[in-house]
Structure formats: structure tokens, C-alpha cells
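To start, the structure itself, in C-alpha cells.
Removed from the display is one protein chain of the complex; every other protein chain stays in position.
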Amino acid sequence: MGKLHLSVMLLSLTNVKKTYATSEGPLVVLDGVTLDLGSGQSMALTGESGSGKSTLLHLVAGLDRPDAGEIVLAGKSLATLPDRELAALRRGTVGLVFQQFNLIPSLDVRANLSFQARLAARHDPDWCAHLADALGLTALLDRYPEQVSGGQQQRVAIGRTLAARPRLVLADEPTGNLDEATADSVLGLMLQLVSASGAALMMVTHSPRLAGRLDRRLHLTGGKVAP
Amino acid sequence: MNRAVIRSGMGALLSHWVRHPMQLLTLLVGLALATALWSGVQAINAEARAAYARAAAAVGEDTLARIVAVAGGPIGDSDYVALRRAGWLVSPLVEGRHRASGLRVIGIDPLTLPPQAAVSGAVPVVGGDIAGFLGGTRGLADAETIAALGGDGLPGVRLAPADGLPPMTVILDVGAAQRLLAAPGQLDALILAPGPHPNALPQHLALRAAARDGSLARLTESFHLNLTAFGFLAFAVGLFIVHSAIGLAFEQRRPVFRTLRALGLSAGTLTGLLVAELLVLAIIAGLLGVALGYLVAAALLPDVGATLSGLYGATVPGTLSIRAEWWATGLVIAVLGTLAAAGQSLWRLWHLPVLAPAQARAWALASTRTRRLQFGAAVALLAASAGLVAFGHGLWAAFGGLGALLLGAALALPSIMDAVVRVAQRARSGVLWEWFWADTRQQLPGLSLALMALLLAMAANIGVGTMVTSFRTTFVGWLDQRLASELYLTAASADEAARLTLWLRPRTDAILPIVSAEADLIGQPGSIYGVADHATYRDHWPLLQSVDGVWDRVADGTGVLVNEQMARRGGLGLGVEVALPHGALPIVGVYSDYGNPSPQALIGLVAFQRRFPDTEVLRFGLRIAPDRAAGLAADLRQTFDLPETALVDQAGIKAFSLRVFDRTFTVTAALNVLTLGVAGLAMFASLLTLATFRQPQLAPVWAMGLTLRHIALLDFCRTLVLATVACLAALPLGLALAWVLLAVVNVEAFGWRLPMQVFPLDWLGLFGAALLAIGLAALIPTLKLARRAPVDLLRVFAHER
Partner (left out) sequence: MNAKALILSLLLASPVAAQGFADLGSAAPGFALPDPDRTLTFPADHGPHWDFRIEWWYLTAVLSGPDGTDYGVQWTLFRSALAPVEGEGWASPQLWMGHAAVTTPDHHFVAERLARGGIGQAGVAPGPQPEPFTAWIDDWALTSRAAPGTDVLSDFSLTATGPDFGYALQLRTDAPLVLQGDKGYSVKSQAGQASHYYSQPFLSVTGKLRLPEGEVAVTGQAWIDREWSSQPLAENQTGWDWFSLMFDDGTRLMGFVLRDDAAGFTSGTWIAADGTPAPLAPGALTAEPLMTARVAGREIPVEWRLTLPDRGLDVTLAALNPQAWMATSVPYWEGPIRFSGSHSGRGYLEMTGY
């Protein structure tokens, strides 16, 4: 608990609710989730399919808005933030890694790697080169996404996320499309680099094994935090 | 393979359209519009052609020879009687426009009109009232014309309907026509019945062969050729839409195809089902298109009709009849077009491996190779085009060159676009623009068809617009030159001419006699004019080439001027001697003579009178201060009780010509809007197609911190940027098109070449219109993207598509 007290509060959710309209009627995905996460902390979100863990991640990333409750990220309440500022938050504060389609197909690996950092006006060529090196991408910089393997694509996605030095990295089953060995190596790299960059990490996973490698673990059941 | 499998297969295929009604709509609308433009133009052509045929046939112009006055002008009733009594089977003809009603009046004698003249069959049915017809109280007209006039046609004349008459034309007895046209005792021509006839004609009369290859036909043919070319281009543009809509439908149904194949449907059966589906769609769209084409034609026909009647004196009906020839071709071309547009997709389907991967992007990778192939074909086509224009002969070579030019340019467009974007990419101006250009390049293969459509539409508009405007400017300038005199006067007789000139001498600055005679020039019927030695000619006559002291040579009778068509047709240049009646003369000048299909020569008045001593001087150009022209005309009319046709004022002719051209512009502008509309629709269809592929491309950018509005705005800009490049590329293409039309097609069709004049302001307007059309086309896809729910994009990251 000591570590918790030392860290600055980066993210806090209070009684967040989210309902989607479906053809069978409203579907409650999140039903009053409350949590917080300090800088530099890492948290695993686990739960069954449909438990709301991805939705929670998307709300935190500012990709979608909660129906009720409050999300405060880096001192800003997301619920009322206009689109433009949500986008700025995604650019500068948050880094996202998804299961697939992380990369911009029309740009080569080098451009993909630096894309978000440059968007956030935080491009540091040395840091980028370091990341490329650390992720083993140096030889692939001139290739296009469709010319590299799935594991390599995810490594580019991680590098791109970290290149912008986000304060919070959000990952949604980043290794879900990869075989176990590749998944382990990619995840290892990610944890290592996130921790080295001082960013907080929130990762959705259905694997208890992977969840175990993070500081905390939050289990969602039916849109609620399991006790 | 049993019927149930086929039925359920068909059901599975068709369910696609139920789920994508917008796509179905695009396909149908695209095909219908393409067919509409094509069949609309064809309808106008068919209607106009039928109208000329009727106009010519009504008085047998197409089959019967005529006798006319050698000096031009009227023939007397007494000439008619003398010829009849000498055994000539001739029939009198009076033609003119009745001023008050604007109707074209044709006066005939039903008693002598040869049965070969179409109208002669109609006279007996004039309500059974032959006496009324001969007495001038009954006339014949097309039923539509009678309805249009609604009773206020000609005073004291009841019109009976007759088939086969051109619109706004009334057939009357010759006597009644002479009264209405204020030309008593005067005939315009005598129609000669076929068969043997006496040999000798009086000297002042000449025999004219039937106008089978008539001037009317030749002049109007070019107009139609242009319209047809326009219609074909429009159709080609429309096929781009169909191609992309079909391509999308096939692409999206790949999983269905795979499943059906896996369930045991053979490739042949599947292809057959899809062909059947396409045929049904093509027929529905074709019918829609023909109906739409009818509306297009009905809307444009009055203007086309007015243009043709103004330009060439050919009357076209204001309303349309449904002709089998165009609705059938409309349907056929819709079906053929659909199959052509679907050919590639069907071919792919036929060869689709049962378990082909559902890859959406393989085509993008293959596109570099495709682009190179296209570029190679483009270069070949452009070379062929240049060859045809430079070395080809005849109208069809010219049009072949035109077609190769347009197709070649269209095929070269993707390479040009790619090069432009590559250059833009190099100008590193920030990460967002880098992505913008990279993404633009990736969109190019998907948009290139629509961009080609836009290129062709723009080029056609610039080309035809430049041609029409050049024609107008040249023609108006030429009118200024040719109609230098303020008033033109025709006397009924030498006596009247003498009285008129006596009265006019103190009241005008100059009285310029105009005399002419019919003559064979370079083996074709033409005319020779005699002109006075006067500054009016020296200063204004539109000479294209001339020797030094040309007017002195004309005045002293040692040289002849010929019109451009005669020079071109005869291959005659300055200094060449041309055979004229009573002795050859060297050419000392060539002048432009637009609108006249026949050869013409011009010599000095003295020389003329020496050669044609019997020609009476009945026509005069009157020079007077322009502001006094109207007053003098009124005085002349009052003093001498001149008929309306005897005195023509220059301002009136010019105003009339300008009105005619403005009508031409209406038609051109309407076709412009329609082709640009079709190009816009092609763009719309392509963008809709692309939108389904775009989510994986756009989602990461959005996730990384761009708002959807921002992305949509960039997409919109991208479309406009590409459209702008296409429009800019269309400019040289359009000018090349105009040049071919003016300098090659016109020379082949008419025998004269028009100087090309460019009007950059018109282009600005056209660019504006094109960008507006493309902007409108991009609007819906843009708004759809900007308003997309986040959950749609998030799905990209979470699920397989």
C-alpha cells in the first residue's frame, strides 16, 4: 500500500455507468464502476467476454463517453470535455495499443513509430531510435505494415505509443492475436518499457497469467467490480 | 445441381441488395443516368433528323429538281405559265416567314404539285374543302402546330391537320401565300416533276438538281455529330459509376460467394446467377434511363430545335415522339454497358478459388502494376490519336483521333495523379500532411475511375464550350465584317430599283449594288457576286489571305476573291487561275464565309456586268450613319410601301444571330450540368465504396488523437484536391479537344476552319461547377464519417471484419 500513497493520482473513476442500445433493448455494460490508478502503476482488467472491460478502457481513453459517473484523467473530467479536447488528451496523455489494426497502413514503420509523438509535438528522434532498437524494429523501419508480421506490428504499436511519452498506456488484449511465445515476448517488452518510461498502464486481458505480472488486478463481472 | 440450390443461392445473393439499398440505388441511378444521357441525346438527334427529312420531303426538296432564278430572287407567275405552256411539268413554290405569326409559310399549287412531294397527298384531305384551300381560307399544318397555335395562326385561315409536315409550318395555296408574304406575282422556285422535260430554259432561269446531299443535311450533321459525341462521353462517364458499384457489390459478397461455392454451387452456376441478376438490374435501369432520357430530350428539344432552325433554317418539332430506334438502342446499350462494366468482376468470380482469403487490400498492392499497364496503353493511344489527326482523312478519322485522345488521357490520369501526390509528399510539412498525402496515394486506385470520369466530363465541357464560344465570337465578328452596310434593300423590279436609288441617293452615304449569278465553280453549283469598289469592302471584308492591292485587282477586273470552302475544296491558293463563266481569273484573295456550304466567288461590279449583262441590279447595301438607319428604313417602307422582306437591317440580323447562339449555349450548358452531375455521381459511388474499406485506415488515426470531424474534413479536402488535379489535367485535354473540333472536324465537315479562342473566365466557372459537383458528391460520405458513432470504429480493433 505504501507505493500507492507515494504515487500521484492519475486516473479516478467514480460510479461510471455505460449502456448500449441494442436491437434487444438497452444493454448495461458498466454498472457503477469506481476505481483509481496512480502514476507509474499498472493494472490488469480481467473478466468474462462482455463483462465491460474493453468498454471501460475505451471510456478512459476518451474514445467514448460514460452515461453517468465521473472519470478524471490527469486532473480533467472526461465526461464534459468537448471532442476536440478529448482528442488532444488521446494525443498527449494517453497511449493506446489494441489487439489489431493499430497501424496506419499508408505509412511505413518509421512514420508509424513517430506518428503519435509528432502529432503530440513531442517527437524525440533519439527516444524513437532507442525504442526501435529496444523493440528490434531497426531493420524494419522502411517496411509497410502489411509487409511485417503480426508480432512485429504489435511491437511497432507499442513503440508508437511510448514514443509520445504518454502518462497512461491503455492496452486492449495487445497480444490476443499472437501465439503464446510471441505474446510473452511482446508483453515482456511492453511492461519493461512502460515501467522504464514512468507511465501508468491499464491492460485488458483475459489471461490470469498475464494479469499476474501487473501491479494490480481488477476483475469485472456484469459491469461491476468484483469484490 | 437442383433448382432449390439455385433458388436459395439467388436468395442469398439478392439479400445483399436488401441490406445495402444505397448501393442498389447507386447502381440503378448510375446506369439509368448514363442511359438517360445517351438516349436523350439520341432522341434529340432522331427527332431533329426526322424533322429535316420531313421539311425537305414536304415540298419534294429531297427528290425533285427545281428551277430557280439565275440571279437569285423571285420568279414571276408569268415564267411559270410560260414554262407550263412550253411543256415543262413545273409547280410553283413560295416560301417565307409570316412576320406577324412567325410561321413558315409554304405556298403550293395543289393542282400541279408532283405526287412525289409528300404534302401533295395531304391537300385532298383538307377537310374535304379543296375550294377553301384554293381560296386561301384553308391551310394545312402539323396537328401539334395547330394545337400550339390554338386558333391564332394566320388571319382568315382555318388549318386542317396533315401528317408529315414540319412543325410551325403552314401549307397554303400559292396565291394565299403570296398575299400573306406580300409578294404578289412572285415565286421562289418551280418544282420540276420527274421524267422527261424540254431542253431549253429561258436564260434567266436555271435548273437545280434535287438536294439529296443537301446543304441542310451537311450542316446539321455536324451538330448531331457533336451531340452524339457528347452523349457517348456521358455514357462512358456513367459506366464508371456502374463499374464501381458492381465492383463494390462483388467485393462485399465475397464471403457469400465463398459460402455458396463451399455449399456446392459451381463457379459457372454462380456466375450465371450473377449475370442474370445484372441483366435484371440493367433492364430496370435501362427502362428508367430511357424514360429519363425522354425527359432530358423533351426539356432540351425546344432549345436544340431553336438552335437548328436559327442556324440552318431547319425546323424541329417542339415536342417529342417516342421512336423505337432510340428507346431500343437505349436498352441495348444499358445492358451491354452493364456487362462491360461487370466484365472484370465476373471474370474474377469465375476464377475465384473456393477458399479465397477475404482480403480487401490486395487490389491496392496490385495497383502499381495496373497503373503501369494503363500508362503504357495511354501512351499508345495518344500516339495513335496524334497520328490520326495528323495523317487521317475524313470525318471519322477525326472522330477516331478524338476518341483515342480522350481514352488515352483518361488512362494516363492515374499515373499523373500518382506523380503529383508523390511530389506533394516530398514537401514535408508536418506529420498530418505526410499522412494526408500517404493516405491520398493509397486512395488513388479506388478513386481513379471516378477521377477519369471527372476528367472526361470536364474535358468535354471545356472542349465543346471552347468550340461553341469560338464559333460565336468568330461568327459575330464575321457578321460585323460581312454585314458592313446598315441596311440591305431588295427591289421587286428594275423600275422600282431605279426609283428607290433616285430617292435614296441624297439620303444615304453610299448605295452599294449587290449582284449575283448562279454558276458552276470547281464543278459544284455555286454563285458569283459582283461588288462595287468601295471602302465598305476594302475596310471590312473578312479576307483570310490576299495579295497586295487586292481590292484594286478586284475593282479593275483582273482578280477574283473566293470563299474559304471553295479554296479548300478545290485546293486553290493565291494566284491560281479559276475557271469562271466567260473567262478564268487569278485568285487574289480568300475570305471566310461561314454558314454557306457552297463555293462562292466575288469579282468587281464592272467585270460582273461585262460577264452577266442581263442580270438586273435589284439588291443594294445602304451606308448611312447607324443612328439614322432605323429612321431611313421606316421612311423607305412608308414611301414605297415595301414588303417586310424587301428591307433588312443589319442590327436585326445580328441580334437574331446572337439569339441563336444563346440558344446553343442553353443546350451546351444543360449538357454541361448533366455530365458534371454524372461525374459527381461517379465520385459519390466511388467514395461510398471506399468508405467501407476506410475504417481500418482511419480508426488508428482517430484513436491517436484526431477528432472524426477533423479526419472527415481532411477526407473532404482530399477529394477536392484530387478533383482539382483532375480538372487541371482536363484543361489541356479540353483545349486539345476543342482544337481537334475546330481545326480538324470543322474542316472535314464544313470546309472552313475556325480560329480557336480561349475564355479563361469560362473555365473558372466550369471549375467552380465541377468542384461544386464533386463537393456535393463528397458531402454525404464526409458527413457520415464525421457523425460515425465511436462504437463502429472501436469494433475495428476488437473484431475481425
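Each chain carries a letter (A and B) given by its place in the written order, and its residues are counted from 1.
One rule holds for everything that comes next: a contact is a pair of C-beta atoms (placed from the backbone, for glycine too) under 8 Å apart; a residue touches a chain by one contact, two chains touch by 3 or more.
For clarity, every value in this text was computed on a predicted model and none was experimentally measured.
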* In the intact complex, which of the depicted chains does the undisplayed chain touch? -> B
* Structure fact -> Considering the complete complex, of B:Asp173, B:Glu518 or B:Asp593, the missing chain is touched by B:Asp173
* Of the residues B:Ile6, B:Leu24 or B:Ile130, which one touches the chain left out of the display? -> B:Ile130
* To do: Identify the residue among B:Arg85, B:Arg369 or B:His393 that touches the chain left out of the display.
  => B:Arg85
* List the residues of subunit B that touch the chain left out of this view. => 77-78, 80-81, 84-87, 89, 109-112, 123-124, 128, 130-131, 134-136, 173-176, 178, 184-185, 195-196
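As a working rule, only the chains that are shown with their structure count from here on.
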* To do: Can you check the complex and tell me which residues of subunit A touch subunit B?
  => 20, 54, 58, 61, 63-64, 83-84, 86-92, 96, 98-107, 111, 114-116, 118-120, 146, 160, 172
* To do: Mind listing the subunit B positions that touch subunit A in their complex?
  => 361, 365, 430-432, 434-435, 438-439, 441-442, 696-697, 699-710, 790-791, 793-794, 796-798
